[in-house]
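If you scroll down you'll find the structure; I have some questions about it.
Missing here is one protein chain; the remaining ones are kept as they sit in the complex.
Letters A, B and C mark the chains in the order given here, with residues in each chain numbered from 1 onward.
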Amino acid sequence: MIAALLLLIPCISALALVILRPAQARPIALVSTLASLAVVVFAWISYTGGMVLHYDLDWMNAWGLRFVVGYDGVGLLMLILTAVVFPFIIGAGYGQQHDRPAIFNGLLLFTQTFLFGVFLAQNALLFYIFYELTLIPVFFVLLYWGGENRRNITVRFFIYTLLGGLSLLFGLVYLLIQSGGNGDFTALQALNIPGGTQVWLFWILFLAFAIKLPIFPFHSWQPETYYMAPLQGTMVLGAVMLKMGLFGVYKIVFPIVPLGVEHWQSTVILLALIGAVYAGIIAFRQSDFKRLVAFSSLSHVGVLCAGLFAWNTYGISGSLYQAFAHAILVVGMLYLVGAMQERVGSTDMNAMGGLKSSMPRLAALFLLVLVNAVALPLTQSFVGEWLMFAGLWQVDGWLTLLAVSTIVLGAVYMLYAYQRVMLGPDRANQQLPDATTRDHLYLVPLIAVTLILGVHPGPILELVDAPVLQLLSSLSVN
Amino acid sequence: MLALFYLFAAISVISALVVVSARNPINSVIALIVCFLSIAGHYILLNAQFLAMVHVIVYTGAIMVLFLFVIMLLNLNKATEPMKSLATRIAAVTAGGLFFLTLAAAIRNGIQVQAANEFDAGVGLVRSVGHVLFTEFLLPFEVSSVLFLSAIIGVVMLAKKEKHQAEAPVEPLTEAERARRTA
Amino acid sequence: MEQGIITAIRTVPLDHYVLLSFLLFSIGVAGVVFRRNTIIILMCVELMLNSVNLLLTAFSAYHSDPRAQVFVFFIMLVAAAEVTVGLSILVMMKRNVDSVDVNQLNRLKG
Partner (left out) sequence: MILASLRRKLSANVAGGLATALIAGSFVASVLLFMGFDPTSGGRTVKLLDWIDVGGMQIPLALRIDALSLTMMLIVTGIGSLIHLYSIGYMHDDERAPTFFAQLNLFSFAMLMLVMGSNFLITFIGWEGVGLCSYLLIGFWYKTPEYNYAARKAFVMNRIGDVGVVLAMVLLFQRFGTLEYASIMDMASGVNDPLLIAATLFLFIGATGKSAQIPLFTWLPDAMAGPTPVSALIHAATMVTAGIFLTVRSSVLFELAPFTKDIILWIGTATALLAASIGLFQNDIKKVLAYSTVSQLGYMFVALGLGSYSAAMFHVTTHAFFKALLFLGAGSVIHALGGEQDIRKMGGLKGHIKITYFTFLVGTAAIAGLPLLSGFFSKDLILAFAFQRSPVIFGLLLFGALLTTFYMFRLLFLVFYGTYRGKAHPHESPLTMTIPLMVLAVLSVVGGLLNLPHLFGGHEPMKHYLETAAAGIGYEHLELSALTEIILMGITTTLVGFVIYVAYGRFVKTTTLEGEEATMPVFKRLIAQRWRIDELYRALFEKPYAWLSTNLLAVAEKKVMVPLMNGVGDAAIRVGDVVRRVQTGNASFHLLAMLCGLILFLVITLMSN
């Protein structure tokens, strides 16, 4: 029931929006996402642990495609993440001017449907189908509502991610052949693939997720795409879609090719951290606010990925927890980008500065979001980062040092950005409006989530704890 | 019986070759009609009387006449067709020959088939074919009428002169362009 | 009478029919590739269809199964429809580019 609702609510409302094109598209979309949120919250309350299977239907068994949907703790976390973030993504549209808002919001809702699908799927091919389907609405969002040079960038983004998807498909087909045509995750996880095969199969499977995340050196589509995309598109990409990469690694790469993971673990961590440091350094000199957010997201994701590949309880739970924090953070930062753009008219930080005088409240809100970005204790990010560092240490001390250094880099570029946007002498001609009710309605809940989960991360960590332990113990048995 | 088969076979192959090689489309059409008639002969040899009749009516009677009409209508009854380059022609003939050889090679060991059913002299007569057609294949038969309907509509749409097309033909070719293409 | 028909049909080995229809089919194929006149290409397609019909009928007779013949009947139906559409396209082509040379139809160039 829950799974069906999750897939149907956004899908039906999306269809309604696209076909009927009502004038009040955004409120409808908002209500739809809130309904999904309610369903997810219900699922969360009634969740008692273990794997909850909702449907187990035959579909195209000959190809290994079956309609198996359900979730475990981690899946539920991802569902919560998606459900929590989407109302904000839709809500961000209130500051933006779009033509054809019905179709735009419809596409966003389609994305949500497919994302739910990805996080619910318990069959590899079903997962793959949803995984690729998410690209389609996003493609149109980028292509029709994107900024400068959108055709080129969108097409490149599309080709690049499709290439990754292709590689994933190839790997899945190989696995299907091995498993005799049974594509359920349970069946694939039971496969005992020889070590030599796992070594190359790892990259085949991981490439898609590496591009989606993205980790260094597969990242170069990201900054430009984030910059060019409409604000809400960037939110979808940065807050939720890249989490599919993490989820994919957790769901497919870890259980199926554990030996491959073991073999490449340090390489991946190193790459991810190089990317994190690299992006952190670049972010410092970015003069565009939105690009800065893109690079900072890149930097955070590097650490996320490294934490995941620490391949132990702390690392994985920390990474998954941080995934949540990062989603909230990205949405908050991007909303601020939007709010600045509304007021100043561009995202160029050279055009800002000294805004704190005219908008002290917004400056304070910005600061609170920023506190999460630099992972100060008692915010959500700190919990995640601490766990990841603890996990990484068990792998290698030097890598940990590299990872920890990103918190310095983060402080450098974030504070510099804050200074350039908010602080400094007044600009004579700027009488810009301070934070409106809408801004408060938007940012205060985000900040509240950040702080509450920073002080009391238990509920989320509980979700993650058991499945991660189970995963790790099942692997050590093999 | 065998002699009759060979006769019809020879006629059909020769006329088919004429169809392909004749310079004048009219000759091709005539040869094709001959070919079809010989194939009708084969049908009779095979006791498929119903098919033989339908074949003659549909193909020879309707389709080929349609071809003739079009040829006359468009004034194509002259051997004006430029031939393709020699290489292409050789390639075409070789490819066709190779294709035949490969197909023939597929049955080089002969075809081992056991007759699936007891022989029934009635098979191929109007009665048996009609019975199957109107019981087992009734739905496809009816659906085929839809096919025809759409074909009719399609043809009318295609053949109808559109105004703007009549005024401005799509990219009229220059003389040089046409020469280049035909070369 | 029945026996006569049986011998009449079975005297000619099935291979012969198969070979014959292969031959006709190949000639049709060669023609399609060989000629540039669209109307002749259409005729060659008809030839190929007929070779297939012949094959089906032969097998039908050997198996004493009328269903294959129904199938041939349907093929004829479709062929008739196809020819009408094909010829009308031909008329269009003649009207638009004033030629029935198939090489004129190269707009599909990538």
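We take it that contacts are C-beta pairs under 8 Å (C-beta built on N, C-alpha and C of every residue); 3 or more make two chains touch, one makes a residue touch a chain.
This one's a predicted model, so the numbers in the text were calculated from it and none came from an experiment.
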Displayed chains contacting the withheld chain: A, B, C
Hidden partner chain, touching residue among A:G180, A:G345 or A:P425: A:P425
Omitted-chain contact residue, chosen from A:Y314, A:Y335 or A:F366: A:Y314
Selected from A:F289, A:F366, A:W393 or A:Y442 as touching the chain missing from the view: A:W393
Positions on chain B where the hidden chain makes contact: 84, 88, 91-92, 95-96, 98-99, 102-103, 105-106
Hidden partner chain, residues of chain C it touches: 29, 32-34, 36, 102-103, 105-110
Interface residues of chain A (partner: the chain not displayed): 155-156, 159-160, 163, 217, 219-221, 223-224, 278, 281-286, 313-314, 317-318, 354, 356-357, 367, 371, 374, 376-378, 382-383, 386-387, 389-390, 393-394, 397, 400-401, 404-405, 407-408, 411-412, 415-416, 419, 422-426, 455-458, 461-462, 464-465, 468-469
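Criterion: only the chains that are shown with their structure count from here on.
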Graph class of chain-chain contacts, one of line, ring, star, complete, other: other
Rounded Å distance, chain A centre to chain C centre (Cα mean): 58
Averaged-CA centre spacing for the pair chain C and chain B, given as whole angstrom: 4
Touch list for chain C against partner chain B, complex: 1-2, 5-9, 11-12, 14-20, 22-31, 33-37, 39-40, 42-44, 46-47, 50, 53-54, 57-67, 69-70, 72-74, 76-85, 87-92, 94-97, 99-101, 103-104, 106
Of chain B, residues touching chain C in the complex: 1-2, 5, 9, 12-13, 16-17, 19-20, 25, 28-29, 32, 35-36, 39, 42-43, 45-48, 50-51, 54-55, 58-59, 62-63, 66-67, 70-71, 73-74, 76, 81-84, 88-89, 91-93, 95-97, 99-100, 103-104, 107, 110-111, 113, 115-121, 123-124, 128-129, 131-133, 136-137, 140-141, 144, 147-148, 151-152, 154-155, 158-159, 161, 165, 169-170, 173, 178, 181-182
